[in-house]
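Only one protein chain is missing; all other protein chains are in place.
Let's turn to chain A:
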Amino acid sequence: MARTPRELAGARPDPAFEITLDGRPVTALPGQSVAAALWAAGILSWRTTREGGRPRGAFCGIGQCYECLAVINGVPNRRACLVPAGAGDAVTTQEGHGHAGLGV
């Protein structure tokens, strides 16, 4: 029984749209969070830690752990598990504290 979550829930969303992660196109469904869209594409990490530079992604899924922080449309430290994906959103891997590109 090769069922998908969409089939199980009987989802009938409007057509999918595109966002990007570090310039690479990722398909998102209307309503999905940025983290959900990335998971759907098989992507599990979009941040590197401040000290060890290790990869991280969504962990708690409910906005409590802050592991899923990403740079979204130039704004760092957004919780990707809470922020809905929007057509054309540019998501960038957050490196360290996320302010490197901002000159602060």
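One rule holds for everything that comes next: contacts are C-beta pairs under 8 Å (C-beta built on N, C-alpha and C of every residue); 3 or more make two chains touch, one makes a residue touch a chain; residues count from 1.
The rule we apply is simple: contacts and distances are computed from a predicted model.
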{"item": "Hidden chain of the complex, named as in its UniProt record, picked from \"1,2-phenylacetyl-CoA epoxidase subunit PaaD\", \"Oxidase\", \"Polar amino acid transport system substrate-binding protein\" or \"Carbohydrate ABC transporter permease\"", "value": "\"Oxidase\""}
{"item": "Interface residues of chain A (partner: the chain not displayed)", "value": "1-14, 29-33, 35-37, 39-40, 44-45, 49-52, 54-67, 69, 75, 78-79, 81-84"}
